[in-house]
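Sending over a structure as structure tokens; questions will come in a sec.
With one protein chain removed, the remaining protein chains of the complex are shown where they sit.
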């Protein structure tokens, strides 16, 4: 059955609003990947699901062997499912899955969806000792960064869960990291993503995964900044420390005349650490605390009011503890902290280059006329394209701004190519008209598509 | 479109298993009620949803004015969504809805479903300051008490949410309390439900709601037991204290030769207290602690390892605090504790009477033959009816026992009426054949239906 | 060396204020007792210390075998030492001693004093694995209930620790319970104390100890009130429920024209539960939660803002867990909850009878004249006795009131005997002049002594 038909059916048979209907109409993109981390650990299966229409996504970790899990929630706006149960000190491994998701609190549907999928698929059932335990957390990937409110829902999470496979973890703007950003505190607004790293020492395995959607900047081991759309006036080689040291003044150059509003400030880094060594509840909690704390080195600042940072530490228990081992639990913490720093750095995708306006390129009034009209991205965002004096202008007309294209006034779009335009600013903005009646902003992994009403 | 058609469509278009398909095929029963609590408080809307096929259900409280909420989790096996956020000390009212649900951890899907419904319906959106906040908890209503694993899912919770209305709260085996039980610790296994109570003193309003699915017995103010299928050998007028005082011996008479297994032990009481007076975070936490603790009077024992007890305390903030008020926060706690005790007592539904076998009733071999066959309740439970020597016999043949009808041996069904039979025991069991090919166990609010394969 | 000489020496050699000097001058009263609980458990040693001058006191539990301990803090104003360490989930028994003390937060000096005594006495030292661990909590036994601010200090606690012995626990107004009260919420203001109870089932031992200084009333198993100076107008046989049910009105009859001030409201119940069965961290925490919660039956209301309730649960680990034992951890919780209720009830001392004024007794002006003068109880409380018209009058002249004898006006003292007087009221008050220049209020365990300046 075609998607359109299903949609029509659902629209008829439900009392859902158009938003719900739109959400139901989306097609999961499963296990998309560019660069990947490959790691040898058969009991950890990873699946990712994305809705390109957001874009947004979810990453599901399915443990083939029930595991022990500890949680360390440190952010000012966390999203969690079943965290109370994790704090009761039980030594019995119960964990089936951890779900990291976009979509802010709406994305918690991803976590409950994996629980029910475990039951629906017969892997777990309703006997108390066999009830599925999926826990998970979310990032805030809405706000000014995209023009719609699509979130990772039950369908997407269950599809990702069912597609989970061992040994491969997509790096960058994939899965839950699809629409992550970093550095908003300093107005860096770099694209971010999900990172992973793996280390094996003898039989000991340590894997770290993180979705870095931090208000802070991602920081390398020499203190330099891994990703930032920099303010033009900044001196070269500014370190994370330099930025912090200048606070609050360092934030001013990047300000566009207004303080950060609530949507821009909302962030979150969610992380998962897995070890194969058997650990007690107290040891696993300690590991969670030590490693989560250590992330303040790779993300600066960290654990602010506007982050909802949560870390899960999991012991699969596949490797028995050895008395007198030279690798003690505190050593594992030290090593894992550096594996996690590697994971943080691996989350950074290649940043899009700023399009350059071509002042020599002259487009005729007729050419420009073809683009004129009102384009709809979602019920929250529309763009009106007009032309005047052989120039193209754009103005947001829906309830919200469209990036640098505000509702307050029409702004000139400068030509980059015959069907590509830009507005020069700190942040890259490419407005492309790929086909009649269609506009794509910033083509690529983070693109936003609009359609002109016929 | 008929349900069957939709189901067929969905079966084709999804990769869901048969369990998921069955779940999707269920029809929400909305706002069913017998006795109700009526209360005058327009900003609290209540909706219930039930699947008769479980039976199981969900109760949604939708606050028309964002409210401040505190959580007190005290049980050994709680289920929670977003509880970490509630513990950060914020004074800003954010709460939209509280969802109490059956279905153990699977039922947490009800809570996330209400969050996303709030967004889908346009009441909330994705701007950080306007993201929906639904929190909720669940009871364990599976195990030996029913023959299937139906749980309150997204569809049911969203339907209940959308049907929420002010001023009416169904009492007893409705909503999340549809399949609740109490007193399992003493093998009482009484049917239980959801209770509510309301008190107004001047302008001050206090409402208490609770789904009592406790391992302990519900206890009246004079110490007597509100509901219990009593062991025949027990002396009359045993109080809750008498039972506790005799522990562990008091439990022995009721034992059927085996200790409680994990499924029988799993319980939970989930509660909600609402006041209209504006309270600070610290005051609301205190209220939650004081009232939740006080529930140990009405439920004995309380907060055990096998309960997942959680209480939410909500201040709608509609009534400003008055300096020097004679009703102080600690007074509110004292009053609310008694309103909650009333709510506990109001949760008890009328218990089914034990069917009495009629030894004079003789059924012919031909009559009995009509009932013979294998009846399926779910993929977990089947019942084989046989006849021998003009007697009817039943034996569970699926993976699990069917109440007193075990997998180990066929047991005689004694006639109550021409198409009704029983097995005398501590717990009522009525086996009714209402129509050819159909069997209903314990007809009524907790009935289980089986069908004979053609 | 005599106490006076030592005091003089200390006064010279220190910069301490007169308050500190007075405190240093007090003589510990060790292991005083009336009724006692006797119990067979050699590894638990109990010592009590009291300062009659308060009166106030401390109770020290010294475990001869390092034990595992869990804490459940539920009151609105707790006092604790090293509670964070107890919540880290360690399974290693570390506990040496638990110290329950009067003196509000000042009494926490008792807990640290026992730690350092363990070291000073060579039982522990400074190697990390052998550092002493004493934890403890306090009750508020100041306020209007006594006329000085003496608190259980280092000297008293160390003396009690060193006098600890197995098998005997004083019941009532001894040790930390010396100046406890209960029922302040309903203006009962009954004298209270420390209670204990013990139960052995086979090899399983359970002991409960509690210092009940509750804002709530102590409640018997039939719901009746164990101790209360009742308002004359109350109907007979008021139950705890009746009082709560009438709130806030039920509090009014007892009001003397003013709301409870901060000092009157401050209370706290601190408790200790000990089992000999080996328990895991999670099991011991659960036991603490279950039993502490259950105390809401015996103390109503419980865990209010003005209580600082804390319970410690200790496993000495002397009895190995048995697989398949009929006494499970949850059973232990049920049993222990009732042992604790017994302990609560055992805390109630005999209440002093109200002195009856003898209207026929006429004292001559000369007799009365002997009592005239200004009596000092402490730097906070003085009483001026005057005579007029062959009647004796009293008025508080220091910074604070002296029970019913206020600073606002002189009140007549009615003769009970030649040297005993009273002011009839809800609460017994006996003013006795035992010797020239001396006054004793309420002679007995709670007496306050004043001296007339020469």
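Brief remarks follow.
Think of it as A, B and C in the order they're written, each chain with its own count starting at 1.
Keep in mind that, in the parts below, contacts are C-beta pairs under 8 Å (C-beta built on N, C-alpha and C of every residue); 3 or more make two chains touch, one makes a residue touch a chain.
In this text the structure is predicted, and so the values were computed from the model without any measurement.
Of the listed positions A:286, A:432 or A:445, the one in contact with the omitted chain in the full complex is A:286. Here the missing chain is touched by one residue of A:185, A:229, A:281 or A:380, and it is A:185.
Only one residue in the set C:53, C:109, C:342 or C:420 touches the chain that does not appear here, and it is C:109. In the complete assembly, the contact with the undisplayed chain comes from C:143, out of C:57, C:93 or C:143.
Screening C:132, C:385 or C:413 for touch with the missing chain picks out C:132. Chain C meets the missing chain through residues 1, 6, 9, 12-13, 15-17, 19-20, 23, 73, 76-85, 88, 104-106, 108-109, 111-113, 115-117, 119-122, 125-129, 131-133, 140, 142-143, 149, 151, 153-154, 162, 262-263, 265-266, 308, 310, 380. Within the complete assembly, residues 74, 76, 185, 201, 215, 221-223, 239, 241, 244-245, 247-248, 251, 259, 265, 283, 286, 289-290, 292-297, 300-306, 324, 326-327, 329-331, 333-335, 337-338 of chain A touch the chain that is not shown. Taking the complete complex into account, residues 88-91, 280-282, 285-286 of chain B touch the chain not shown.
The working rule: only the chains that are shown with their structure count from here on.
Distance between chain centres (mean CA atoms), chain B to chain C: 43 Å. Averaged C-alpha coordinates give centres for chain A and chain C that are 57 Å from one another.
Counting only residues that touch two or more partner chains, chain C has 286.
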